[in-house]
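Left out: one protein chain. Kept in place: all the others.
Should a chain be cited, it is by its letter among A and B, assigned in written order, with residues numbered from 1 in that chain.
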Amino acid sequence: MNATASSNEAVSTRIFRALMAVFCIAVLLFLITPVIAVIPLSFNAEPYLTYPLAGVSLRWYATVFTSDNWLHALKSSLIVATATTLIATPLGTFAAFGLMQLGSRTRRIVTGLLLLPLAVPAVVVALALYISFSRVGLANSYAGLIIAHTALATPFVVVTVSATLASFDYTLLRAAASLGSGPIRTFRRVVLPLIRPGVISGGLFAFITSWDDVIIALFIAGPQQRTLPRQMFSGLREQLDPSIMVVATLMIAVSVVLALLVFVAKRKSPA
Amino acid sequence: MNRNNGRLLVAAATAALVMATAQARAAESLTVTSWGGGYQEGQKKVYFDPFAAKTGIKIVEESYSGENAKIKAQVDADDVTWDVVDVDSNMIATGCDEGLFEVLDYSKIADRSKFVEGSATDCAIGTIVVTTVFAYDTTVLPQAPSAVTDIFDLEKLPGKRGLWKRPYVNLEWALIADGVAAKDVYTTLATPEGVDRAFKKLDTIKKDVVWWEAGAQPAQLLADKEVVMSSAWSGRIQAAISTDKKPFKIVWDAQALDFNFWAIPKGAKHLEDSYKFIAFASDAATMAEQSKYSAYGPTNSDAAKLIAPAVLETLPTAPEHMKSILVYDAKFWGEHGEDLTKRFNNWLAQ
Partner (left out) sequence: MTQAAIIASDMPPASPAADRSGRRKRRNALLLVLPLLIFTLVSFVAPIVIMLARGVSEPEITRLLPLSRGPLATWDGTALPSDDTLAAVIADLAAAQRQRQAATIAKRLAAIRSDLRQPLLAAARAAATPPGLTPEGLLALDTVWRDPASWRALAELAQPFTDRYLLQTLDLTRNASGEIVSVPDNQAIFLAALGRTFGIGLAVTLITLVLGYPLAYFICQQSPGLQRFMLLFVLLPFWTSVLVRTAAWLVVLQTNGLVNDTLMALHVIGEPLKLVYTRSGTILGMVHIQLPFTLLPIYSVMQTISPVYVRAARSLGATPTAAFWRVYVPQTLPGVAAGCLLTFILCLGYYITPAILGGPADQMLSYYVAYYLNNEINWSMAAAVSTVLLVLTILFYIAYSWFTDPTAKATR
C-alpha cells in the first residue's frame, strides 16, 4: 500500500462518512418532521392545513373544547383507558409474579398463551370480539370495550413486570416466609415495593394501548362509547380541518407525557 | 405500596366499572345519525340543539355514509343503538321490506298530505330534496365543463375527478356519457350488456378518479386541489360557494334528483322520543330553516313557502336547474343494488 493510495482512501472515507451523516440526519428528520408538523397547524387562524400559517389563533382549541362530540369522545377515552389500566395492571402483575415461579416448561407455554394478543392483527381480534360480544350483549357497551382493551393491554404489563422481576432476589421470599409472613403480606410488603417501577411502566403501557386504539373501537363500540381516536378517524375521512390537528396535538402530548413517565419509572428502578 | 394504596386501587377499579355501566345507561338521550360534515352541522343548529332545548332530550350525534349494513347489523343483533337515521331512498327501497325500519305512525308526526309526492313513505318521511351533481373549481380548469360527458373526457379536461365510492349515479352517468338517453338509462342498466357498457366507460377514467365516501369530502377535495372536478350532493358545494366563498361552480346537467328521509331502525329503544324528534323536524317552520345551512329543497310543501327567494334560487328544484335531469330510480336500485354494488367493489379493487 503506497502513500497516495492510503491518502486517497482517507479522502474517500471522509467523503463517505460525510454522506453517511447527511443520510442519517435526513432519516432522523423524516421520522420527526410529520409528527412535529401537525402541531403548528392546530393554531392556524384559518380552516386550512397548509403552510405558511395565515395567523396564529386558539379558535380550533375553542372549537374542540366546546364541541359535544369531541368532549364526549374525550370522556369515553378517559373512562375506557382508566378502567383498562386499573384492571390490566393487577391482572398482569400477579400473572408475571406467578410465571416467575413456574417450571420453565410450563412457564414457556403459559407465557406464549398470555402474550398471544400481541401477535394477532388488530382487525382479526376486533372481528373475533365483535362476533362473540354481540352474542352476549357486550357489543356497543363500555364493559365490552374495556374487556377488549384489557385483553390487548395485559401482555404489555406481563412483559414489563417480568423484566423487572428478572433482577428480583428470590431469597427474600424465603426470608420473609421464615419470618412468618404469609404470601399475600410478603407480596405487598416485600415484592411490590421492589418491582413498583415495572408495575408503573406496565400500567402506563396499558393506558396507552387503550388510549391509542382505533380498530377495536371502530368495530365494537357504539355511538355512546365513541372514543377520541374513533372520532378522529371519522373526522379524517370527512372533514379535515385544524380541529383534527388539535386532537392530534393533544394525543401527541399525552404520548410524550406517558413516555416520560415510563422513562422516569425506569430510572427509579432499583435494578 | 402499603395496604391503603392497595384498597384504593381496588376501590378505584370498582368505581371505574360502576361509572362505565352507569354511562351505558345514560338517561334521556337520543342517538341521531346523519351524513356528517356541514350538512349535519346545519342539522345540529336547526334540529338537534333546539330539540334538546325544547324537550330536555340530549342528542348524541353519529355520522355515517349511507351504509345500510350498519343498520342491518344492529337490527339483526337486536341491539339497536341508533334511534333516528337520516337515510336515502336506496336504503328504504329495500330496507322497508326487509324489516330494517319501523313502519311510521303518521298521526304522531305530521300531515302526510302536505309532503311532496314520493317523500312520505311507509317507513320514512322526507326531510330534504337532494341531488347529485358535479362541480368544479373555476380557477383550475382551462375550460368550463358543461355536461356529464366532460367527466369522461380526459383529453379536454385532464386531471383527477372525484366520484362517490358507490355505483349509484356513477353507472347512470357513464351510460349517459356513452350516448344513452337519460330516460333509457335504467332499462339499459337492467341488462348485462348495459352493465358491461357502463363499467367499460368507467374504465376509461378509472386511473384518474379519487373516490370519496363521505358527503363532506368533495368540497374538501376541490378546496385542497386534489381533484379538478367532483360529483357531489349539491348542498355541500353550495355551502362552500356561499359560506366559504370558494370559486366552485355546479354543473346541473343530468342532476340525479332524490330525497333524504328520517327513519327509525326497527327495535330502536326510545321510540316515543324518536317520534317526538321526527315530528319536530318535520314541522314546516323548522324545516324551512334547514335550507339556510344546506341548499336542499324542503319536502314539506308548507316549508317551501317560508323560504327566501334568494335561497330558493340555489336549490336543486329551481327551474333553472331542472332543464336536464336524471330521474333517479330507487326501485331499480332496490332490485339490482346488491349485485351492482358487489360488481362495483370488485371492479374498484382490481
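Rule of thumb we're sticking to: a residue touches a chain if its C-beta (ideal position, glycine included) is under 8 Å from a C-beta of that chain, and two chains touch if they have at least 3 such contacts.
On a predicted model such as this, the values are computed, not experimentally measured, just so you know.
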{"item": "Among shown chains, those touching the left-out chain", "value": "A, B"}
{"item": "Absent-chain contact - pick from B:Lys58, B:Lys249 or B:Arg343", "value": "B:Arg343"}
{"item": "Which of A:Asn69, A:Ser141, A:Thr209 or A:Gln225 contacts the chain that the document leaves out", "value": "A:Thr209"}
{"item": "Contact footprint on chain B, counting only the chain that is left out", "value": "67, 69-70, 72-73, 76, 94, 97-99, 160, 165, 210-211, 224-226, 335, 338-339, 342-343, 345-350"}
{"item": "Hidden partner chain, residues of chain A it touches", "value": "9, 13, 20-21, 23-24, 27-35, 37-38, 41, 49-51, 91-92, 94-95, 97-104, 107, 110-111, 113-125, 127-133, 147-148, 150-151, 154-156, 158-160, 162-163, 165-166, 168, 170-171, 173-174, 183, 205, 208-209, 211-212, 214-215, 218-219, 229, 232-233, 236-237, 240, 244-245, 248, 251-252, 255-256, 258-259"}
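Definition applied: only the chains that are shown with their structure count from here on.
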{"item": "Centre-of-Cα separation between chain B and chain A, whole angstrom", "value": "37"}
{"item": "Interface residues, chain A side, partner chain B - complex", "value": "47-48, 68-69, 72, 79-80, 82-83, 86-87, 90, 134, 137, 139-143, 146, 188, 192-193, 196, 222-226, 234, 237-240"}
{"item": "Complex contacts: residues of chain B adjacent to chain A", "value": "1-3, 6, 9, 12-13, 16-17, 19-21, 23-24, 26, 29, 31, 33, 36-38, 60-63, 77, 79, 81-82, 213-217, 220, 223-224, 244"}
